[in-house]
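Written below as structure tokens is the structure these notes are about.
Excluded from the complex is one protein chain; the other protein chains are retained at their positions.
Each chain carries a letter (A, B and C) given by its place in the written order, and its residues are counted from 1.
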Amino acid sequence: MGLSNNSLLFYLFITFAEIMVVLGIILLHAAYTVYIERKVIGRMQARLGPMEVGPYGLLQPLADLIKLLFKEDILPRDSHKTLFQIAPLVLLACAIANLSVIPFNPSFLIADVNLGVLVVLALASLGVYGIILAGYSSGSKYSLLGGLRSAAQVLSYEIPLGLSLAGVILAAESFSLKDIVEAQAQSLLGVYALPQFLGFIVFLICAFAETNRAPFDLPEAESELVAGYITEYSGFRMGLFFLAEYISMYIMSLLIALCYLGGWSLPWWLIALFPFLQALPPTLVLALKVYFFIFLFIWVRATFPRYRFDQLMSMSWKILLPLSLINFMWVAILKRGGL
Amino acid sequence: MVERGLLLFVLTFFVLFLFFLTFIFRQILYQFLTILLIMVLLGIYYLFLNAEFIAAIQVIVYAGAILIMFLFTIFLFPEEELKYSRDILKTHYSSFLPLGFFLALFLFSLFKAIPKSYKEQNFYFDLKILSKILFNDYWITIYILAFLLSLPMIALYIFFKREERSGSN
Amino acid sequence: MEVISLFAKEYPFYITSAVLIFLGIALLLLKRNLLMAVLALEIAFNGINLLFATASHYLGDPKGKMVVLLVLAISAGSFAIGLILVVNYYRAKQSLSLEELRLLGEKENE
Partner (left out) sequence: MKKEIKYLLFKDLIKGLSITLKNFFKTPVTVQYPKEKVKLYPSFRGRHALVRDPLTGDAKCVACLKCQQVCPSRCIDINYTTDLETGARKLISYKIEALRCIYCGYCEEVCPVGAIVLTEWFEYSSRNKEALIFDKEALLKNWDEFIHSYPEKVYTNKYWNLKGIPESNKSALKREGIYVKIKD
């Protein structure tokens, strides 16, 4: 079997190379999002943020990584050792695997699955196991309670998330993220965020809750649960949890940008207003949208206080779920009307 | 074809391995984890049957909803209840015999039922075809299904109402 | 190589579905735990689902896969009800053993 153009080996090699490129880029982004988050929150509190390591503290992520790698690896005595070691990997794997179905521009996509949105939802539901098992296997009551809380949070926010995505799927008539972007570019307003404003807001709130970010960062409620399911973790394993959180932040931003803001395409009215925008490369357009949402994630964290747990759950079941259903019906009416 | 056979061979091997692990483990939590893996692997089986939608739904519903519900229930019980006090498998090996016989009979009848020469239909499982059949020919089933799905919610409501009443008395 | 080409056909699906149905029944009968029994029934459901899907694929009839979807949805509901029953049973009897489950009423008449 030589390296001809259509052999299996060649195909595997190309796929492997693509995966490495995407993984490298996303890991670099995740590392520097930590830096940017500290910097931006610092500026919002009239501080400077990290400044010591390198010029303007640019090497801070590297220093953090080295610190995490060389810390002592602690296994609590009462923990289930195997599960304790597997749990962060489960969470991280489920976060990273999402990248395989996300298109970064019209031609670059690792796996062209025609059910991209469902794959994302399935992986999100598998990631909950990482949280629960981390909480359970630590052998500490803070971890168990924190793990169950976060799992309940992620589970109950998955439903409005999926239902608001159902509106997009209904409008685009496809489960594939690429098709959704293309259908969106040809729709009346160019972006789905305008006709499906309700779904957009619901999705945005659910994205904050799904990634366990502020104002829904119950795991980090120190006064109640110490650090939730990561209480007993230290060193590199804790780093894996944080990596998973930042990668899932990127996944959620990518999903919002692709499903609601037109992905790499710009709406026709924007191009009519500013014709020079047409010259932007598609990946850059997508990246700008994603960076905006990452900034929003950080901005919201710097601004809002944390929700109480019962408020969190009642918000999901009493407000967001009905809203997403109303949004779904509204999209159905629009579709019936031929829009 | 060779790749498909190889992958399915490995998959079936995995499922059999997990099958034995499920019997060996004596804690419900570990048994649960092997069963979870089996459910996720079943999703891959559905992919091989050209049913991507069922594969995704299998993972979302079984792994994401049903088994998580089970995991939450596991945490409700004390740890002594989650181990087997008396394992029949350990004391009565003979109890495997009727079950083994049943398995053999089942497999035999299955392979007997396979037609000698079938033409493989490269039929693609399209969602649009499915929804057309589902909502035009089988709409009564859909309504019954909707009713059935609302049953657990009603049951939960009654359950918690009774809890409240007994709690107040 | 011949074995592997056999596996490219429908045999692995049949084997797996048989194994799953067997696993479900065996767990139900041998492990004697109420919590496990509920899960065991789900596994048996899965085996039957796979059988339906396989038959549907190789006979070229989409209705079989539709049945799978229906069973998936219904089993989700039935599983929730089953778990509620198990939790309530445990509250009444303080035990999960199937062997003590032999009475319909609440009290045992000695």
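Assume a contact is a pair of C-beta atoms (placed from the backbone, for glycine too) under 8 Å apart; a residue touches a chain by one contact, two chains touch by 3 or more.
Keep in mind that this is a model prediction, so the values were computed, not measured.
> Please work out which displayed chains the absent chain touches and list them by label.
A
> Would you indicate which residue among A:A63, A:A287 or A:A302 is in contact with the undisplayed chain?
Touching the chain that is not displayed is residue A:A302.
> Hey, which of A:M51, A:M238 or A:I326 is the one touching the hidden chain?
Checking the options A:M51, A:M238 or A:I326, the one contacting the hidden chain is A:M51.
> What residue numbers in chain A mark contact with the hidden partner chain?
40, 42-48, 51, 299-300, 302-304
What we mean here is this: only the chains that are shown with their structure count from here on.
> Two or more other chains in contact with one residue: find those residues in chain B.
As it turns out, chain B has residues touching two or more other chains at 57, 65.
> Inside the complex, what are the residues of chain C that reach chain B?
Residues 3-8, 10-16, 18-23, 25-27, 29-33, 35-36, 38-39, 42-43, 46, 50, 53-54, 56-60, 62-63, 65-66, 68-70, 72-77, 79-81, 83-84, 86-88, 90, 95-97.
> Using the touch definition from the top, list the residues of chain A that touch chain B in their complex.
By the definition above, chain A touches chain B via 8, 113-115, 118-119, 121-122, 124-126, 128-129, 132, 136, 144, 148, 151-152, 155, 158, 175.
> Which chain B residues qualify as touching chain A in the complex?
That would be residues 3, 29, 36, 40, 43, 52-53, 56-57, 59-60, 63-65, 68, 71-72, 75, 127 of chain B.
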